[in-house]
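Here we show just some of the chains, and they stay where they sit in the whole.
In order of appearance the chains are A, B, C and D, and numbering begins at 1 in each one.
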Amino acid sequence: MKIAIYPGTFDPITNGHLDILDRAVKLFDKVIITIARNPSKDPLFSEEERLDMIREAVKHYSNVEVDSFEGLLVEYARSKKASAIVRGLRAISDFEYELQMALMNRKLDGTVETVFLMPNEKYTYLNSSIVREISRYGGDVSEFVPPMVRVSLDREKRMKKST
Amino acid sequence: MKIAIYPGTFDPITNGHLDILDRAVKLFDKVIITIARNPSKDPLFSEEERLDMIREAVKHYSNVEVDSFEGLLVEYARSKKASAIVRGLRAISDFEYELQMALMNRKLDGTVETVFLMPNEKYTYLNSSIVREISRYGGDVSEFVPPMVRVSLDREKRMKKST
Amino acid sequence: MKIAIYPGTFDPITNGHLDILDRAVKLFDKVIITIARNPSKDPLFSEEERLDMIREAVKHYSNVEVDSFEGLLVEYARSKKASAIVRGLRAISDFEYELQMALMNRKLDGTVETVFLMPNEKYTYLNSSIVREISRYGGDVSEFVPPMVRVSLDREKRMKKST
Amino acid sequence: MKIAIYPGTFDPITNGHLDILDRAVKLFDKVIITIARNPSKDPLFSEEERLDMIREAVKHYSNVEVDSFEGLLVEYARSKKASAIVRGLRAISDFEYELQMALMNRKLDGTVETVFLMPNEKYTYLNSSIVREISRYGGDVSEFVPPMVRVSLDREKRMKKST
């Protein structure tokens, strides 16, 4: 059985992430979408909130597992018996950072391969940070994120205002 | 069974191509490495010579098939029941052309996914055209191509000289 | 009255070109879409065929003129009293070439400004050469070009076969 | 009347910004240069100081308005009846970020078009942050900014020292 890991911060998960996940699901027997915990980052949503949003968005897949981890990605992949790490490629700036990470991961563990997939071109320039920014200024993000994420962004905004 | 296509001109096949093939072989149940015939190109080696060099270089794999085709890649992939097209990503210039082709292929047939793999960094800047150029000027290409290709390049050079 | 020039080879015109033209039409009082004749290129369609296809595709605009020219773009722009040259920006490789041409044109005539517009993201990776290639191999190009261009590409293909 | 918005942080305004503004002024009937307030950024100059520096630098134009705003750029543009957003394109890193913002703005409001202009090549690698850094270390910035900005940077430096 070929297992793939799809790691990210997912703060929050977007339709672009889900597009990549959907492609990975067709190529591998099982895909583990997993939040990389990073103590030095200060996310908008807590780990638990992010996990909930992902679980809701992927519940129609039978071969997708939702998880989180801390530490080296390759060690996590090994513990999950994964043969591949899935990453989306959208723009040049992605490209260089992703290749750097992939090469480093390969040096740390040569048995897990990084596989790059391309999202639908309508998600080419979509990322979590621009979604957070549009939402903060009251823009409509329903084209960019699954429904539950839109609801969570709206709630977050109201809480900010009331404080 | 997950089948992948690895298409190219392979004029000639290099160690960079073989590095990508080796990674694909671990991810898929079967990989078909296939020469895309292009009537408007004038290759150094004939299709038959290129097929022979590939066959020699991949003979130790049990799940690799060697083939050639003309026409639309996605139609070829469909006829082979492939779920993926494998491409190597080395440099920015690759990146843009490869994404363009992948998007076009996806538009023409949404069921076959393009999967990008990254070669070992020692092949980052290697391609068939630079191998042909080094060989033409008498440089040593044994680090860049499998043995049979080196022999063929040497023979080619001697034939050029004698005419 | 602000006049803009939209120059290109248009061999053939694609929906990506028409998307850029449509944006330019809203920004300028008049747009001249013009074929740059290049004696050293060997186009698939004759200049007259390309002009016909453009005229058909833009006939619903009242402020678009169709033309062709040979020589320096800036001299042509001056003769048309244009204040801007319109160019589409899709990818990095475009970007550098376009900036080079824009800088050179500015050095040759500082009074005409190059204005870059971005096509709809669904045309990000579309260009005339890939359309010709898909058509040659029998692929369906109706998503990429206006109807008359599709008809012309089909006719071209039948003529190739019958010879 | 065609109105364009030229938004930015302008912390401080540089000769590169003024070069782009000068090109926009020739293409549009009116240009509104506007500071995008960003609560999460900590600028060197206050909004009022930045507005003063811009006002001084653009006072010789009759069709330039100076303003500031908070919130979504497209909503601001709509409130100003602008048909275009003007952005300068200098380098590859600009290019990707600018295209991302332009695409997002287009999704949020399809009626306002982002127009990219290219500064004089002598400003290719100039930006506000490098100007602040050179000034902090006592370098001469008079080639990069208008006179009043140079004076303000010097004053800022003396204040830092005296504290």
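Following the convention adopted for this analysis, a contact is a pair of C-beta atoms (placed from the backbone, for glycine too) under 8 Å apart; a residue touches a chain by one contact, two chains touch by 3 or more.
Computed from a prediction, not measured in an experiment: that's the story for all the values here.
S.K.: For a quick check: 4 copies are placed, so what copy number does the complete complex reach in this file?
M.R.: 6
One rule holds in what follows: only the chains that are shown with their structure count from here on.
S.K.: Interface check for copies chain A and chain D. Shared numbers divided by all numbers used: above half gives same, below half gives different; which is it?
M.R.: Both copies, chain A as well as chain D, present different residues to each other, with under half of the numbers appearing on both sides.
S.K.: Calculate how many whole Å lie between the centre of chain B and the centre of chain D, each centre taken as the average of the chain's C-alpha atoms.
M.R.: Their C-alpha centroids are separated by 48 Å.
S.K.: For chain C versus chain D, what separation do you get between their C-alpha means, in angstrom?
M.R.: Spacing between the chain centres: roughly 32 Å.
S.K.: Of all residues in chain B, which are in touch with two or more distinct other chains?
M.R.: 92, 99, 103
S.K.: Sort the chain contact graph into one of these: line, ring, star, complete or other.
M.R.: Chain contacts: none of line, ring, star or complete; other.
S.K.: Pairs of chains that touch, anyone?
M.R.: After working through each pair, the chains in contact turn out to be A-B, A-C, A-D, B-C, C-D.
S.K.: If you look only at chain C, which of its residues touch chain D in the complex?
M.R.: By the definition above, chain C touches chain D via 2, 23, 26-27, 83-84, 89, 92, 95, 99, 102-103, 106, 113-118, 121.
S.K.: In their complex, what parts of chain A are in touch with chain C?
M.R.: Within the complex, chain A contacts chain C at residues 92, 121-122, 124-125.
S.K.: Touching chain C in the complex: which residues of chain B?
M.R.: Spelled out, the residues of chain B in touch with chain C are 70-72, 92-93, 96, 99-101, 103-104, 107-108.
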